[in-house]
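Missing here is one protein chain; the remaining ones are kept as they sit in the complex.
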Amino acid sequence: MERGNALDKTVTDVAAAVADIPDGASVMIGGFGGAGSPIELIHALIDRFRATGHPAGLTVINNNAGNGHVGLAALIEAGMVRKLICSFPRSADPVVFTQAYQEGRIELELVPQGTLAERIRAGGAGIPAFYTPSSFGTDLAAGKPVELFEGRSYVRERWLKADFALVKAETADTHGNLTYRAASRNFGPLMCMAAAIAVVQARRVLPAGGIDPEQVITPGIFVQRVVEVARPVQEEDLNRARATYPLEAE
Amino acid sequence: MERGNALDKTVTDVAAAVADIPDGASVMIGGFGGAGSPIELIHALIDRFRATGHPAGLTVINNNAGNGHVGLAALIEAGMVRKLICSFPRSADPVVFTQAYQEGRIELELVPQGTLAERIRAGGAGIPAFYTPSSFGTDLAAGKPVELFEGRSYVRERWLKADFALVKAETADTHGNLTYRAASRNFGPLMCMAAAIAVVQARRVLPAGGIDPEQVITPGIFVQRVVEVARPVQEEDLNRARATYPLEAE
Amino acid sequence: MDKLTDNQIAWRAAQDIADGAYVNLGIGLPEKVAQYQPPGREAVFHTENGILNFGESPASGAEDWDLINAGKKAVTLKPGASFFHHADSFAMVRGGHLDVAILGAYEVAQNGDLANWSTGPKGVPAVGGAMDLVHGAKRVAVITGHVTRDGRPKLLERCTLPLTGVGCVTRVYTSLAVIDVADGRFVLREKLPALSIDALQAVTGARLLTPGPVADLICPEL
Partner (left out) sequence: MDKLTDNQIAWRAAQDIADGAYVNLGIGLPEKVAQYQPPGREAVFHTENGILNFGESPASGAEDWDLINAGKKAVTLKPGASFFHHADSFAMVRGGHLDVAILGAYEVAQNGDLANWSTGPKGVPAVGGAMDLVHGAKRVAVITGHVTRDGRPKLLERCTLPLTGVGCVTRVYTSLAVIDVADGRFVLREKLPALSIDALQAVTGARLLTPGPVADLICPEL
């Protein structure tokens, strides 16, 4: 019997993987600091913006706000990000975000880290709202419904979904099953669930069945595109080398 | 430096593992049908009840209601279960639960399967309530708050926690890190999170570090007791052999 | 009255499953749909108890009882399979990640309401994952005989049995016809060639609209 190939989610290169992200899209970007940051996908998006002026006006969801002048920081520096939803917009070198924020060029929605993670999971799991004790009684709960359960107060939080997710994995198979490496797992599995189109760069792409079913961390149902980036750069290494992106701007 | 041993969660045998479950306790029992059913722990609980009359009046949380006359069905048949919270109290041979239910000897709280899973996860994750589309407009939503989000109606459901969980794993280490086998994973990871004391029977117990950190499915923080059951019986095999428990009742 | 066999209904439902689709099949008749994937297409089947991309039943005696589907039948794995816990499994369901769920029915109403879990207050109630599936999959279809065993219509103006879900069904594959639910009404899309619309209407408990062409429902011998 002839086999279908719609399950082969591989795309040829990072440029193709992000070619259709439109102006104004919401984009979840994996990583906690540099660990798990899909640098090559982000840089491909910047390349496209420099060549075409698109995409602009993005809403980015990430735990942080970038570090130095590469990756997410470079995306902000390029002027592509209208709004950032994150928990901790500080880093060793936060100058790009800090300036954009202080000059009013970027909007910030600050979310407690656990609430951010749970809102993304809820988006992926079809849970439109949930209650959490986090932020109760603080400025970050302002305007949110509060409810008492068993004598304790909780804040109602809404799900968070996105049009796209950019995620870095260690191993993928062609169906989009994923494994991650160490603490670079962080937001990847959640963002793949919560985005309409999850775009994954993986160090290795194997045929379907190349990952033991017991060891799949993200099942392929949550992944729409896979691109092999065999030698990904590490954000931390770029920043220690004081790199900027695009590189010619050094 | 001398090392502590509080992190060694192994107990000597299944009897010791369930020796302190009191009358009236809530007990989550893993498994979907026979896959993942911690038969040896359940039977140890029945042995204790036959020897001491305790524990009785249990509230059991399981996806099903037992099959045949072993495992959960035998627990019900022994008269130890006051109330069952489950999604699907039918099986190939549901006579034990069916009779107890029809004679009013057991209370049933029927919960949609996905809601059951999410309520247990919520219990483990500190989420006291969440909204789900499941059961909206049906008898199973009766009396529950309903809310509209983005034009769609959702039912508010509460977390589910328990005093104990009985779970079957494939491999454990002494810290309680766990892996499962195939589809026997089902409710195990969730119930370990949601119970004050998660009691795990594992086919192999390894020293700490015996499981690759990448392959841990349930981190040890969610597990309080581990007991090795090197050759667990499979509920399906017992039922095909028309076994009953206790065995002398055959 | 001539009607499709169960295998034929399943075959017809399978024709609407796109290449690469993620699919959940209910226990019983819906499970048969997996056997009739059209050549050139490959779907991934999900089972609520925690497997993606399971395959056919193993040979008798070769069963692994840790490797079962939601109906507690032994299955096998296909390349690209994965295991996951129940909360993740229903995140797939509830989160809209399945392309289609195909379920059985006691009754379907013209507004898309489905009743398939309870035949009333007698007996032991059991719901399983049906209430999650009807609100999760991108497309919820029903596969069923057109009438009950004793000849009463299963397609109704309103369900009389306890509901599984409200306004959730969009297409019904029956032993006589393929019928869509659109704007709160049944729209006839295909029917057995030998069957008149009047004869079909006579065994249907709600008005069948025909705003467009009605194609012949033709299946191979199965």
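When the chains are written out, they are named A, B and C in that same order, and each has its own residue count from 1.
Quick note on the criterion: a contact is a pair of C-beta atoms (placed from the backbone, for glycine too) under 8 Å apart; a residue touches a chain by one contact, two chains touch by 3 or more.
Remember, predicted model here, so these are calculated numbers, not experimental data.
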Among shown chains, those touching the left-out chain: A, B
Touching the absent chain when the full complex is considered, from A:25, A:129 or A:190: A:190
Contacting the left-out chain in the complete assembly, out of A:33, A:71, A:176 or A:219: A:33
Contact with the hidden chain (one of B:96, B:155 or B:193): B:193
Candidates A:135, A:201 or A:224 - the one touching the absent chain: A:135
Touching residues on subunit A - with respect to the absent chain: 32-36, 63, 65, 87-92, 94, 97-98, 101-102, 108, 110-118, 120-121, 132-140, 180-190, 217, 234-237
Positions on subunit B contacted by the hidden chain, ascending: 1-7, 121, 123-127, 173-175, 177, 193, 207-209, 211, 213-214, 216, 219-222
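The criterion applied here is as follows: only the chains that are shown with their structure count from here on.
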Neighbouring chains shared between subunit A and subunit B, ordered by label: C
Chain centre separation in whole Å, for subunit C relative to subunit A (CA means): 36
Touching two or more other chains - residue numbers and ranges from subunit B: 118, 132-133, 180-182
Subunit C residues counted as touching two or more neighbouring chains: 51, 83-84, 87, 90, 93-94, 135-136
